[in-house]
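Before I ask anything, here is the structure I am working with.
Only a portion of the chains appears, each positioned as in the full assembly.
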Amino acid sequence: MHHSRKKIQTLFFALCAFALPAAVFAEEAAPEITAADVMFTVNNTWMMVSIFLVFIMHLGFAMVETGLTRAKNTVNILFKNTAIVAIGLLTYTLIGFNLMYPTDWSVAGIIAKVTFGVICPEGGLTAAYNPGYTYWTDFLFQGMFAATAATIVSGAVAERVKLGPFLVFCTLYVALVYPFVGSWVWGGGWLAEKGFHDFAGSTLVHSVGGWGALAGIIVIGPRIGKYVNGQIKGIMGHNMPLLTIGAFLLWLGWFGFNGGSVLSADPGMVSYVLVTTCLAAAAGIIGSMTASWTIQKKPDLTMVLNGCLAGLVGITAGADVVSVKAAVIIGLVCGGVAVVSVMAFDRMKLDDPVGATTVHLVCGILGTLFVGVFSAEFSVMTQLIGVLAYGAVCFPAALLLFIILKKTVGIRVSKEEELKGLDLGEHGQEAYHGFQFFTNV
Amino acid sequence: MHHSRKKIQTLFFALCAFALPAAVFAEEAAPEITAADVMFTVNNTWMMVSIFLVFIMHLGFAMVETGLTRAKNTVNILFKNTAIVAIGLLTYTLIGFNLMYPTDWSVAGIIAKVTFGVICPEGGLTAAYNPGYTYWTDFLFQGMFAATAATIVSGAVAERVKLGPFLVFCTLYVALVYPFVGSWVWGGGWLAEKGFHDFAGSTLVHSVGGWGALAGIIVIGPRIGKYVNGQIKGIMGHNMPLLTIGAFLLWLGWFGFNGGSVLSADPGMVSYVLVTTCLAAAAGIIGSMTASWTIQKKPDLTMVLNGCLAGLVGITAGADVVSVKAAVIIGLVCGGVAVVSVMAFDRMKLDDPVGATTVHLVCGILGTLFVGVFSAEFSVMTQLIGVLAYGAVCFPAALLLFIILKKTVGIRVSKEEELKGLDLGEHGQEAYHGFQFFTNV
């Protein structure tokens, strides 16, 4: 009562020229299974579960962005988020994965890496790999991360960005900028050597996306009707259940984002990271609820859900090294700051429909610095150097990309299309055909 | 090509003063890995997967409640459900986790426990722990359960409860009542000694929530327009896709709720529990479909999805000890009873918008009794004693809390707010901005 496994196994060997670790298939070669073989299998299984969790974050991002924007731009937002996942994964396959972990950043070095890609990895699985998982698991886990950075930008420029040019931006940002700066820490580069600590990417993933978002909203400008005669007009999102689905899926996915960053199924480490991650999210909710109830008089659902995400971004850098108490404090602070920061960006006339700059940039920076504050092992100063270094490369790079696109193909839809909605303009489709809704809200 | 794991490991040790079991890190201390180490890692991995599944039930509850109520109260419902998760987890961190497993229920004993909380656990990981997982895994798994009880109440009092007072109720119910009665069985208390069996919480979780729900709807009264001149008026839910998403997520989550309650990855036990759980859910659908098609002439989607949940609640007490055939029967009966029970509550003018009392209380009791019926090892009488004991404490406790809140700060929104919707009243927000919908339905 089973698929015929033996045959499959043999075929797999015939096809894979890559040097898979002997341990993995020891079971097949001989009946003797060692505890080390099994540990490798457990670790790899945990990493695959983490991959699924990070994958579902992409649906989470899509739902948060959809929920916080207007019904007339829904198809466009869903399309962008779907395309970004595909572009991110394929780009990472062709270029990014190999670029992220080299030391040779000369043109020749890059080209050497690019021409290979995962399709034909150099040397296949080598001893340089973490013993916790296979080459393929590593590739997929990292590839799922890569697309995230571009997705963060998507929300900030929503409701006015032109589809084609934006996808070009995503491709370049994920293919070049993300792996370049990522190599500084996770590639064992200069920042890692300096003692900079970013466990799962408050800076390496979230602030990278956040800097791109900030550059994007500066270049593209606010949505029509957002800032009128010096007044800030609220543009309400159209679907709070979708926003909530998105936020919960992101929370769920974060268990894999942080838990998988342990890079093995180590029981003590992983379960500890899950606890700090989860309590920071819960505290983010309480922090933002308190701030929102105090400042806005009525507790705002969008603020509270963004506060949850703020807590998650904040704990990401230090989930492995701060105490449980510190995790709660980090969550509370990031949740509270999120409410104030969203208002501050609006006051600066930086229109970010989903609060991506607040959640991913501001709280990404905060979380990175908190590692220095709450862990005796790390220096706030080194953490700050890291934060600034990322800003110094990512922000100008994103700015340059957006400006080039603006000057050449244009980055923003026409005024008519923006008013009518991007769904009809870019896709000739409606998200809620048959329903009556107002497009001028 | 990996995050630098070694460093992380070392830091973790430096920070954690808790006595982690030697086995967990044996891999680090010496290259020798034993099969027992790996088994611990597998068990812990399974428990972490169960945590994720139980977590996603909270989104499931939020969607079921949202789908079954009116559009004008959606933000409020999403807000409540988000806040409850945060409150539940943090309360459990501070108080509940330690309260659930003590023997000393004197005031001094409680205070001693409370002042510690998970933030500084007494003795850390001790031999008293189940060898299946770490302290942190246990905490998170139990914490995810705790919030459930409050969530169940949320649905029953929806569309008229005042936000602030309700959150106070949740905090007290989760912090004190849930762990107090939970300790009777899972804390090795008097009911456990009597031979009472409740595998994963038909009584300990679902009926505890159900008794709270019953107390809530008695104190708060029916929604305006529900019972007019002795007539029962149907108040239709506004979003059947969200209801369906919620029910499927709950079914999914139940695999972790019940499967994780095995407390290890034991292949025979866990997979058996998954089968009984899954077939009871499927049978709940068939049972309620049959009842609904027969009684209401047309098969009702809300009845069928509640029937699915009814089957799941019903199997929860005995998923480990009843036969597969019995699991199907339990599902069929609970599914059928759910249809009749929802109608009966309405006839008693007890207005429960989501049927929480039916699904969680009635079927929680049924499932607990069925353990005695379908398993020769257990006595129906002992099961009944357990059911009554929980009712005797939870119902009056919840009633008292609700009455105190009603007499002091008030538990119900104003008539104007209820008619206009709690979204505008409590939050100043709309769930579906731009859409046209009727608030007087």
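The chains carry the letters A and B, assigned in the order they are written, with residues numbered from 1 in each.
FYI, a contact is a pair of C-beta atoms (placed from the backbone, for glycine too) under 8 Å apart; a residue touches a chain by one contact, two chains touch by 3 or more.
These figures come from a predicted structure and were not determined experimentally.
K.L.:
Since every chain shares one sequence and 2 appear in place, tell me the total number of copies in the complex.
P.N.:
This complex, considered in full, is made up of 3 identical copies.
In the analysis below, only the chains that are shown with their structure count from here on.
K.L.:
So what's the Cα centroid distance for chain A and chain B, whole Å?
P.N.:
A distance of 31 Å separates the two centres.
K.L.:
Enumerate the contact residues on chain B facing chain A in the complex.
P.N.:
So the residues of chain B touching chain A come out as 1-5, 8-9, 11-12, 14-16, 20-21, 24-25, 27, 33-35, 37-38, 40-42, 44-45, 48-49, 51-52, 55-56, 58-59, 62-63, 66, 74-75, 78-79, 81-83, 85-87, 89-90, 93, 118-119, 133-137, 139-140, 143, 163, 239, 242, 245, 426-436.
K.L.:
Can you name the residues of chain A that touch chain B in the complex?
P.N.:
Its residues touching chain B are 35-36, 38-39, 42-43, 45-46, 49, 53, 70-71, 100-101, 128-130, 132, 138, 186-188, 192, 199, 236-241, 244-245, 247-249, 251-252, 255, 259, 261-272, 274-275, 278-279, 281-283, 285-286, 289, 296-302, 304-305, 308, 320-325, 328, 375-377, 432, 435-439, 441.
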